[in-house]
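Complex shown without one protein chain; remaining protein chains in place.
Every chain is named by a letter (A and B) in the order it is written, and numbering of its residues begins at 1.
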Amino acid sequence: MRDVAIIGVGMNKWGELWKQSIHEIFVEAALEAIDDAGVDHIDSMYVGCMSGGLFNGQEHLASVLADYLGVASIPAARVESACASGGLAVKCGILDVMSGASDIVLVGGVEKMTDVSGDAATFALATAADQEYEVYQGVTFPGLYAMMAHAHMHKYGTTSAQLAAVAVKNHANGSKNPLAQFPQLITVDDVLNSVMIADPLHILDCSPITDGAAAAVICSLETTKRIDKKPIVKFTGFGHATASIALHSRSDLTTLTATTEAGNRAFKMAGRTPADIDVIEVHDCFTIAELMVLESLRFFEPGQAGPATEAGLTQIDGKIPVNASGGLKSKGHPVGATGVAQIIEITKQLRGEAGDRQVKNARIGMTQNMGGSGGSTVTHIMEVI
Amino acid sequence: MAIPNYWRSIPQRYRYEAAKCTGCGKIFFPPRIVCDECASRSFETINLSRYGKIVTFTVIRIAPSQFVDQAPYPIGIVELNDGIKICTQIADCNPDDLKIGMPVRLEFRKISQDGTPGIIQYGYKAVPVK
Partner (left out) sequence: MAGIVGYGAYIPRNRIRVADIAKTWGADAPSYERGLLLKEKSVPSPDQDTITMSVEALRNALQRAKIDAQKIGALYIGSESHPYAVKPSGTVVAEAINAIPDCHCADYEFACKAGSESMFVALSLVEAGQVEYAVGIGADTSQGAPGDALEYSAAAGAAAFIMGKTNVLAEAVVTYSYMSDTPDFWRREHEFYPRHAGRFTGEPAYFSHTIGATKGILEKAGMKVSDFKHVVFHQPNGKFPLRVGKMLGFTPEQLEVGLLTPTLGNTYSAASPLGLTAVLDIAEPGDQILMVSYGSGAGSDAFIWKVTDKITAVQNAAVKTRTLLDENKVYIDYGTYAKYRGKIRMNDNN
C-alpha cells in the first residue's frame, strides 16, 4: 500500500454567500487547492455533501461539480455521511491513491445551506437523525445534543460555564482566522445570556448555518518528489466507524462510541497515542460535542474535558490545542465541507502557515469529523516529514 | 411523515409492539429482522410496558414549524420498564419540575399533522406519573 501526502489546500471565506451557487463555491475552493498543489491535472475526485437535494434541489453532484470544474471526463463521486461527509471524502480519496487506482486526487466538501428557509434547513439537517423515531417526535439537532449535555451534566457535574468556555475559546481562535464566518470574540456571560435553544444549550453553544467549500489535493508520496512543495504532510492513520443513528438506542449517552472506535483505528494505524498529538480539530457542532469527543478519544478522562477547557488546557498555547481554526462554532459549519476544512487547518498548522493561530512546533495533527448525533465518525492523523 | 411509512409503523406508535429475539431475549423497538447480539433471525412480537423513567431530557424552545404551537416543549429519552429506551415528548408537565429518574407513563397523543387538510399522525408521549 502506498503512502499518501497532501500537497494542496483551498478554502473560501465562509458565511452567507448569497451571490454564489453551490458549484461556484466548490469550484473556487477546488481551483485554489489545485493551484496550491501546482498540479496540471487530477485523476479522480471525491466530494462530501450532505444534502444537495434538500438544500439546493440538486443531486448527482459529482457530475455537476466535475463539469463546472472543467474536468468532466474523470471518475468523480459524491459521498455522504451527514456532517461527516467531508471527512469521508478524504478517506475515499486516500483509499483511491493507496490502491494505485489514482495518483492525484481532489478531495473536497461543499454545502450551500442558505438557499432554503431556516425551517427547511432545520428539516434537512434533521434527516441525519432517525426520522421515524426521533424527528417524528419533535426533536431537533440542538435537542439531541442538549439531551447528551444534560446526561453529561447529571453524570459528571459538567456546567453551563464549562460548555460556554468551549465557545469562548473557539471564537478566540476564530478571530485569528480570516476565513471564519463569526470571528468576533465572546465571553462566558455572552454565551450564558444568549437565547436558549434547547436547555441547556444557548444559541452561542451552537454552530451556525453556513455556505462554504473546502478542497485538498492528495497524491502518492512518490509523486511529491516531482513537485516542489515543502514541507510535505502525509497521512499516517485514519479511522472510520459507525454507531446507532438513534441516540436513545445507545447504552451510554455521555460517550461517542463511533468516535472512540474511529480514534482507536487511526491511533493504531499511525502507531500513535493521544499524547503524541500536537494539534487537533474536532467536530464542535455544539459545545458539548467538543467535550464528549475529547473524552471519547481519551485526550481527557470522562468528565474531565469541561474542567480542562475552563483551565485553558485546550487553548492554542495549552496542553492540547483544540480547534485552532475556530472550529465549527466560529469558522462555520457548511456540513459537507467541514471534514475537509479540518484537514486543511491541520495541513496549515503542520506547514507552519497558520499565522496568528499557529501552534508552536506542531508536527503531528489529528482530525475528528462526526455525522449526526455521533452515528458516524471519520478521523485522520497527519504528520509532517 | 409519508402516509405509507406512518401506516407501517402504527403497531409501534399506537401499542408499542416490539420484537423479542427468540435466541437471546434481546428486545428491539422498532422490530428488526436480525439480532445484533446473537445474529438470530427469529423474533416474537411483544408489547412494551407503558411505564418507565426519564433518562435525560431537554426543552425545545425553537421548534420545527409543525410543532410551533406546542413550543416550548420538553422532550427526552425514556427507559421503559422492559429496558427499552425511546425518544418522546414529555407532556402535561411544568418543564421546571422534570428530573432525570422521574417516573412517566405513555399516553396516546397527536404528534403532528400534514397541515390542516392532511392526515393526523398519532403516537406516544410520556406524562409524569403522580
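In the analysis below, contacts are C-beta pairs under 8 Å (C-beta built on N, C-alpha and C of every residue); 3 or more make two chains touch, one makes a residue touch a chain.
Being a predicted model, the structure only gives us computed values, none of them experimental.
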Visible chains that the absent chain touches, using the contact criterion stated earlier: B
Residue of B:24, B:39 or B:68 touching the missing chain in the full complex: B:68
Sites on chain B contacted by the missing partner chain, in the whole complex: 10-11, 14-15, 47, 65-66, 68-70, 89, 91-92, 107-111, 115, 120, 122, 125, 130
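The working rule: only the chains that are shown with their structure count from here on.
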In the complex, chain A residues that touch chain B: 119, 122-123, 126, 130-134, 136-140, 142-143, 146-151, 154, 195-201, 246-249, 253
Chain B to chain A touching residues, read off their complex: 1, 5, 9, 30, 55-65, 67, 70, 73, 75-77, 85-89, 95, 100, 111-112, 121, 123
